[in-house]
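Excluded from the complex is one protein chain; the other protein chains are retained at their positions.
Chain lettering (A, B and C) follows the sequence in which the chains are written, and residue indices restart at 1 in each chain.
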Amino acid sequence: MSILNPNTAIPFNITRLSHVVLTSKDLDKTRYFYESGLGLEVTSHEDTHLCLRAIEETGHHSLVFEKSDGPGVARQIGYRMFSDDDLKRAYDYFNEQGHAAKFIERPYQGLTLQLDDGVGVPVEFCATMDQTENRMQRFHTHAGGRLAFLDHVQIACHDVAGAYQWYNDLGFRLTEYTAKDGTDEMWGVWLKRKNNTQDVVFGNGPGPRLHHFAFHTPEISSIIHAADVMASLDLAGSMDRAPGRHGIGNAFFIYFRDPDGHRVEIFSSHYNVIDIDHAPKRWELTDTRRSQLWGFPAPRKWFMEASAFEGVAVKDPLVNAPPVTLEDFLANW
Amino acid sequence: MSILNPNTAIPFNITRLSHVVLTSKDLDKTRYFYESGLGLEVTSHEDTHLCLRAIEETGHHSLVFEKSDGPGVARQIGYRMFSDDDLKRAYDYFNEQGHAAKFIERPYQGLTLQLDDGVGVPVEFCATMDQTENRMQRFHTHAGGRLAFLDHVQIACHDVAGAYQWYNDLGFRLTEYTAKDGTDEMWGVWLKRKNNTQDVVFGNGPGPRLHHFAFHTPEISSIIHAADVMASLDLAGSMDRAPGRHGIGNAFFIYFRDPDGHRVEIFSSHYNVIDIDHAPKRWELTDTRRSQLWGFPAPRKWFMEASAFEGVAVKDPLVNAPPVTLEDFLANW
Amino acid sequence: MSILNPNTAIPFNITRLSHVVLTSKDLDKTRYFYESGLGLEVTSHEDTHLCLRAIEETGHHSLVFEKSDGPGVARQIGYRMFSDDDLKRAYDYFNEQGHAAKFIERPYQGLTLQLDDGVGVPVEFCATMDQTENRMQRFHTHAGGRLAFLDHVQIACHDVAGAYQWYNDLGFRLTEYTAKDGTDEMWGVWLKRKNNTQDVVFGNGPGPRLHHFAFHTPEISSIIHAADVMASLDLAGSMDRAPGRHGIGNAFFIYFRDPDGHRVEIFSSHYNVIDIDHAPKRWELTDTRRSQLWGFPAPRKWFMEASAFEGVAVKDPLVNAPPVTLEDFLANW
Partner (left out) sequence: MSILNPNTAIPFNITRLSHVVLTSKDLDKTRYFYESGLGLEVTSHEDTHLCLRAIEETGHHSLVFEKSDGPGVARQIGYRMFSDDDLKRAYDYFNEQGHAAKFIERPYQGLTLQLDDGVGVPVEFCATMDQTENRMQRFHTHAGGRLAFLDHVQIACHDVAGAYQWYNDLGFRLTEYTAKDGTDEMWGVWLKRKNNTQDVVFGNGPGPRLHHFAFHTPEISSIIHAADVMASLDLAGSMDRAPGRHGIGNAFFIYFRDPDGHRVEIFSSHYNVIDIDHAPKRWELTDTRRSQLWGFPAPRKWFMEASAFEGVAVKDPLVNAPPVTLEDFLANW
């Protein structure tokens, strides 16, 4: 299995992660969390749905919440293709491969193609969205974590190698990965189309489930300010994992859980991977600096909890994940 | 003339700069500038006056604007004494010295003593003010430059040595100063009561006039954000001097002019001067790093323009200031 | 018991926390931790001792490590008085009170007075120290956490009310405190002489033991950079408590343990308390936002471990501290 070169002969161009569609029991509470707390912009709020976007985004939405009385679930991971022609070529390609790809109607989006990916994640692709001026130079409206753009999703997956192969075939490039020490058994893969290190990450675990989605913000102090704002809005209970530095991807991070339990990361410090000779970075599974360069352990719930995809059965991992033991965690207690 | 030890036998304790009283032609425009732009909190807004304060301040106001149809002038520089007993002892002291000190009524302030200082600046002293919880831990309300507290005023003065002597006699300590090369002729004096380098600064020039008042904010990025916010609120025209680093006092600064022409500095990077053996720092008059460690020249208006004190005649300097020549400025053009 | 007014009739002026004297088994390792890691300046390194200071400090040292083969212990907490005259008046005062105050020799310090405080902590006072130019405007030498100055110590103490009374009698002012809900039983007191909220903190627990000493740095990103630097120097194991926001004092913090186990805090976001009408802030003992505004729990060792004072017996608290239970901690696991 090559870990270097993505398929460059694929007849369509996926350009980036575009948006995430989730459910919410209470759109007002969700809005308070993301707008008043994290500082996202509401572009549409109706009885049935809530759309939000970040400071530099000119498209209509990067987050969509659909009203639902059930528990919070994920409905779609949205990607961009470059043009509608790409979407049409992709329609043929996916259906030839036996994926039941279909064009669907999506408010505020142009032509949209929907299918399930190779590990069962519902994904949709579009090339265009309603465009309006962003808030980049309306600095007086920047608030919360000053989130700049939706960067990536991380998906807990029962078959990381299978996910890697499927996305690599679509031209996604591997930038960093975790493998079982001394083997090629992949446990975590950072895959990307745009210039930085990830549009989608797959990590070993019962899945598919949406572990988190992540917004980028350039300044470290904005991440800390987001935590302070959450505390002063009485949303301290939403904090999920304390600020730290991921070894993988070099992200300075913080994690929150929204009112429906969806996990959102805010991070800074991404970097570019563009050149063909920039090799993927390997991390051994037993190297704890992967998850935290500083050594502070993540809470167990960070490893164990995630948002199900609606109607998609969760499968046990093909290779067994080591248990997150209380002993490990209490070493620092 | 000693430049080290302030008078410690003075029978009252001035603790810090407290507030500034200015006039404004249009309180709504003034409010927009300071509240929407710089992020100060409005604590009182009536037809006749507007009071504002910064994030960590618990007293009622650090800035007071009084409605006036005339040109913008300064009315009072307010200082704090520790207690009302200090104010009473100061009343006796000043009147014995021939200053016409008197107790006056000031809204929101406790006992307040008013007089003119040794170089003609109207000053007032109080020990108490109405107290309310500040916004320090209401992080979601922090905006603009996240101004933390009013730190100092700078006054253009015809007799810097005289001003120094008067304030030194009141226990103000000299922390940094500019002197004509090779002499003891003082051209700028940084004087303080609280722990950092200045509560009041006197610089040589036609005066007394209020050159600026300054708020501290701890993070450099907040100063840049203030400039961005001003630009996005169509207040770019208020910018007076580009961001830079003062050699004296080590302040990273930016300067604005408010709608009535009053100059306000936002700065970070103050430092403590507490110990008796921490000597005042001397800067030669010809060392341009005094004003800008980086070498970018200040605009002429920064040197020349200032707010008059209402009803106070402006005197020519006892020692002549070198002209700010076009040639100097154009060296970098 | 008054919680507002410190004794202002005391015949000497303590101005601030000055320095801390600790032991180290290996001065080279200690130097690597503080100089290469945190970015402090070494001002003296001999076989017997190591002295360090922070960026804006002009005195010789704020940290002294003395070589010792035993376990790491604290030897002295050093404070400044304003002048040698203050020290002489203090000598009389303390000896009249029955404290065995004595003048001692201390390298690099002027006249130095030593005694044990009211709860058994060895303390020393001086007014002067060897002075040299600091690194404030030698920006190219700033590294690690860009530590600005030593700010405070926190001491675990069996008798917080007694410690409060003793320091209040010396003119220390209470700025924030924790009390058992609905009572005046003090569990934590923030006491200060300089302008911000603390020079010394006492918290309920077996003591006296030095819980930590703390350096201030103005920018949040410098605190995060310190953690990154520690990780890249293979000192990640020194991290003790993840970055967070104390409710009390509003400090944005991180904690490390040095090679001898001494705990050091780096924090930003201090604030001024100067005015007589600025009331101390009370926190209820059961309000967990005291220790962490964001809700992330501290590890048990943060509560339990501290540096003994050499030769000083540790006493059990007069009032029982609630146990730090595994259940509390695991609520977030």
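Here is the rule we use: a contact is a pair of C-beta atoms (placed from the backbone, for glycine too) under 8 Å apart; a residue touches a chain by one contact, two chains touch by 3 or more.
Being a predicted model, the structure only gives us computed values, none of them experimental.
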For the full complex, contacts between the hidden chain and the displayed ones involve A, B, C
Among listed residues B:Glu219, B:Asp258 or B:Asp275, the absent chain is touched only by B:Glu219
Given B:Leu52, B:Met81, B:Leu111 or B:Leu293, the correct residue touching the omitted chain is B:Leu293
Touch with the missing chain holds, among A:Gln131, A:Thr286 or A:Thr325, for A:Gln131
Filtering C:Leu233, C:Ala279, C:Val312 or C:Leu330 for touch with the omitted chain leaves C:Leu233
Had the left-out chain been drawn, it would touch chain C at residues 36-37, 137-144, 219, 221, 225, 228-229, 231-233
For chain B, residues touching the missing partner are 219-221, 224, 227-228, 230-231, 236-237, 239, 242-245, 252, 289, 293-296, 299-301, 326, 329-330, 332-333
Per the touch rule stated above, chain A touches the missing chain via residues 8, 15-16, 56, 58-59, 80, 82-83, 110, 127-129, 131, 136-137, 148-149, 194-196, 218-220, 247, 250, 268-269, 271-272, 274-279, 293
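By our rule, only the chains that are shown with their structure count from here on.
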Using C-alpha atoms only, the most centrally placed chain is C
Farthest CA centroid from chain C: chain A
Dist(centroid_CA(chain A), centroid_CA(chain C)) in Å evaluates to 42
The distance between the C-alpha centres of chain A and chain B, rounded to whole Å, is 49
Cα centroid separation, chain B vs chain C, in Å, comes to 33
Residue numbers in chain A touching two or more further chains are 219, 221, 228, 231
